[in-house]
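With one protein chain held back, the other chains of the complex are shown just where they sit.
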Amino acid sequence: MVKKTENKEKVTLIVFSQDFDKVIASFIIANGAAAMGSEVTMFFTFWGINVLRNKNVNGKGKNVVEKMFGLMMPKGVSKLKLSRLNMGGFGTRMMKKVMTKKNVASLDSLVESAQEIGIKLVICQMSMDLMGIKKDEIIDGVEYGGVATYIGDATQSKVNLFI
Amino acid sequence: MVKKTENKEKVTLIVFSQDFDKVIASFIIANGAAAMGSEVTMFFTFWGINVLRNKNVNGKGKNVVEKMFGLMMPKGVSKLKLSRLNMGGFGTRMMKKVMTKKNVASLDSLVESAQEIGIKLVICQMSMDLMGIKKDEIIDGVEYGGVATYIGDATQSKVNLFI
Partner (left out) sequence: MVKKTENKEKVTLIVFSQDFDKVIASFIIANGAAAMGSEVTMFFTFWGINVLRNKNVNGKGKNVVEKMFGLMMPKGVSKLKLSRLNMGGFGTRMMKKVMTKKNVASLDSLVESAQEIGIKLVICQMSMDLMGIKKDEIIDGVEYGGVATYIGDATQSKVNLFI
């Protein structure tokens, strides 16, 4: 039996950023909203598409510029950096350590929980095209969409954020 | 005959940023929403006011600080830079090339489309005042407003974003 979702509040987040801190905030809000009964969509665009890259895969059939962008952008959640106080990686490492110590879920497990709890992860195809990221580089369980997908979700949502 | 707009969804975007990537995202969302029937307002504030500067005009009657800020801030859409991987302009040039190749509208034509499709562009007068940007420096077809204008639009909108 399919659960009816018509009466659920909808929450739609645009994840534009690839900063560790903003991405953590996105997933904490998304998972929190889903846990409280909302129907949540996260729409990954521009730098945000790097969040969903599979760290073990190299895209095939790339031209020089695409290869260059691909190398310079982070390959998935484990490579994201704090937007401030990164200090060559030291600040981000410290933050991750403190998160473990304080029992805050890691970004890896936040993404996993998001998928388990039924949060819809949509990735912007135009951004992938512009940055030369191929579908085989993206983690499983992600939908592909464009601005029309986003507007469709956003205009039905109670909470919309651009992160 | 004036078309009734009472039943249209309203979408209101604050464009705070002057980053090429965020501004592109703003206009793609705005034009997409308008194309799908929403009534869209873009409210340009702080660094975002530079998006609406006319590249061919120098403001008159500026004091030293205003001249300095004016020179250091981008003069319209063609001068915006990527927030990441700008690499002294190289990254932004590459991105523009890829956009042309992939048939993604340029920022210039996105602004033009926005005006043609009836998106309301509002610029924050207080920000202009703080940054010493004069009305004769702003492109045509823009409305002038303040926080009350924004709140009035936002509280009637289905989608609100801060970009």
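Letters A and B name the chains as they come in the text, with residue numbers starting at 1 for each one.
Definition applied: contacts are C-beta pairs under 8 Å (C-beta built on N, C-alpha and C of every residue); 3 or more make two chains touch, one makes a residue touch a chain.
Being a predicted model, the structure only gives us computed values, none of them experimental.
*Asks:* Which residue among A:Q18, A:S38, A:T92 or A:S127 touches the omitted chain?
*Replies:* Within the whole complex, the residue contacting the unshown chain is A:S38.
*Asks:* Check the options A:V98, A:I117 or A:A148 and report the residue that touches the missing chain.
*Replies:* A:V98
*Asks:* Write down which of B:A34, B:I138 or B:A154 is the residue touching the left-out chain.
*Replies:* B:A154
*Asks:* Even though one chain is hidden, which residues of subunit B still touch it in the full complex?
*Replies:* The list for subunit B reads 14, 16, 18, 45-47, 65, 69, 72-73, 126, 129-130, 132, 147-148, 150-152, 154-155, 157, 160-162.
*Asks:* Mind pulling the subunit A residues that touch the left-out chain?
*Replies:* 9, 11, 21-22, 25, 28-29, 32-33, 36, 38, 83-85, 94-95, 98-99, 102, 104, 158-163
The rule is short, and it goes like this: only the chains that are shown with their structure count from here on.
*Asks:* So the centre of each chain is just the mean of its C-alpha atoms; given that, what is the distance between subunit A and subunit B in Å?
*Replies:* Those two chain centres are 26 Å apart.
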